[in-house]
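Of the protein chains in this complex, one is absent; all others appear in place.
And now, chain A:
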Amino acid sequence: MKQIEKSAPRIGVYVCHCGTNIAQTVDVEAVAEYAGTLPNVVVARDNMYMCSDPGQALIRKDIKEHRLDRVVVAACSPRMHEPTFRGAVFGAGMNPYLFEMCNIREQCSWVHQDREKATQKASDLVRSSVARAALLEALKERYADVTKAALVLGGGIAGIQASLDIADAGYKVYLVERQPSIGGHMAQLDKTFPTLDCSACILTPKMVDVSRHKNIELITLGELKEVAGYVGNFKARVVQRARYVDIDGCTACNDCVDVCPQIHPDEFNMGLSTRKAIYQPFPQAVPGAFVLNLDDCLGKLPRPCEKCLEACDAKCINYDAEDKELELDVGAIVVATGMDVFDPLVLPELGYGKHEDILTGLEFERMLSAGGPTGGKIVRISNGKPPKDVVFVHCVGSRDKVCGNEYCSRICCMYIIKQAHLIKDRLPDTNVTSYYIDIRAFGKGFEEFYDRVREEGVLFKRGKPSEIFRRKDKLVVRAEDTLLGKVTEHETDMVILGVGLVPSEGYQELAQMLKLSLSPDRFFLEAHPKLRPVDSNIEGVYLAGCCQGPKDIPDTVAQAKAAASSVIALLNRGEVTIEPVVADIDEDLCSGCHVCEALCPYSALIYDPGREVMTVNQALCKGCGVCPSACPSGAITMRHYTDAQVEAQLDALTGHQSVAEKVEA
């Protein structure tokens, strides 16, 4: 009997008030007192903030004084502070896997109001955690080397900045961009708010830096197809579509473009101008080599017209070029896939697509650009004349439940204010009116810029237009002025829709490939909204820029630099800890039936024909626990989630005596 007593676990339970977050609905003292009556519990306390330094010190002190060998903290979600407390117990010499976290905040005090029932639930959850803790086993962490290279997905300003920072730290970067050039949406902008910097002037030097950096391998027309592995050791399969023009050979002489007979809308100019089937995406494109879009060309079948081939002195066009498949080994991944602008065609009342003088903000941005379709002249597309009156509409596709986008896109107010200023700058006599819901000018220098533009004579009217239609050669914007409480009809020459931002095309496929979670707004979810804004939920995968949510250029650059610094820290460390939560096979029990083999998505279960048993390759095992749940012989143990541990929790929750309690009795 004495022997059993000696081996009985010694558990410390700590119930956190979390200020009033838990204490307001859960009687924390009562839960702690109850925990003290549970089997194997040696000490049970409550504390205002367990995660604080004194809280952690209390655990460490008790581990020494009371010879604790298990610790349960009942506080917030393990997704929040499990690593914190694992560190705390490790600091006192305890194996971190002997720590158990009990979630009585996110899944109890924050979702229930009845104090008595919430306290009962918290007590039950603590009982379940204590039962599990008694059966926890010390596990040994494994270490793996880190591949000292990074993959950056997306070559907009976020991807460019992250790549440059990582490459400057001396690590290899693969920058994958699906377009023929890097630059992203920033390359399409004329000026940036509120400083009116020339967008191209501040972006293009960085693009050139990317192309010249010895540590950066730029893969344009590339798309990620598959990712395997884990933090520190990812294997990415990237397909690079054929460019049909040799990047190194092309001198960008334009001879091929001159002879190409095929005309297509120019994507870079938002369809406001045309390009040929062989083209340079834009004059500052990086790489500067031309690209042939075979879908736009007269076609491979039966044959292309070959005019460009004949015109090319450098002989760098090859119709038979094929897509390339690349295998990249990297230690970290930065997702910087950006956004798309909202398509206002889904709001037919705004008349977009019906009347050519109704443009989106990005189309108008191209019109404003000196390199754009009109050379920077502001004109009505219907007649080529400068408009006498322009109306802006805010919040198109943002803050709008009807189109499914509840969020604020954060940049539209400011780009409208900037574009309004640019109209006043170039056409001082043109009337500019902006219909808004609320003006959000929250950044550095934004409010001052808004004031300045109002002083320049831009009129801001509070109200959301309900309808835009044509009357003779004018457009009519019908809106309620909500400050005057009056429905107005505004005759104008041109309407600019302040379209919001939406996740970029293919975000769902990428999320599935990388196992990223999405926020309710469909942008990628960060690991913690306040404290881990650049980490994704997957270790070793970081988020930068608008793929995580709409943001302006300075915020994008800041996040890109933060993601880069996380990557550099990881690559510099050179080693990652791998959770030892893996499957284990008892070869004495295994009958070699192969049932588990087909279930494992990672092919981690391998048959040993010599011993006629299955074995686990623990480097491949991710610890999902599918195999032990199917093993007919009960030969597979899922470490840290063993049958006994889960069943002890079930016993505790359904009122049965747990295995540990039986041992005690």
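Quick note on the criterion: contacts are C-beta pairs under 8 Å (C-beta built on N, C-alpha and C of every residue); 3 or more make two chains touch, one makes a residue touch a chain; residues count from 1.
The definition used in the following text is that contacts and distances are computed from a predicted model.
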{"item": "Name under which UniProt lists the unshown chain, selected from \"Dipeptide-binding protein\", \"Methyl-viologen-reducing hydrogenase subunit delta\", \"ABC transporter permease\" or \"DoxX family membrane protein\"", "value": "\"Methyl-viologen-reducing hydrogenase subunit delta\""}
{"item": "Identified contact with the non-displayed chain, of A:Ile63, A:Cys108 or A:Cys547", "value": "A:Cys108"}
{"item": "Omitted-chain contact residue, chosen from A:Phe90, A:Tyr319, A:Tyr607 or A:Tyr641", "value": "A:Tyr641"}
{"item": "Interface residues of chain A (partner: the chain not displayed)", "value": "77-80, 103, 105-108, 110-114, 117-118, 120-121, 124-125, 128, 511-512, 515, 517-520, 525, 537, 581, 599, 601, 622-626, 628-630, 638, 641, 643, 646-647, 649-651, 653-656"}
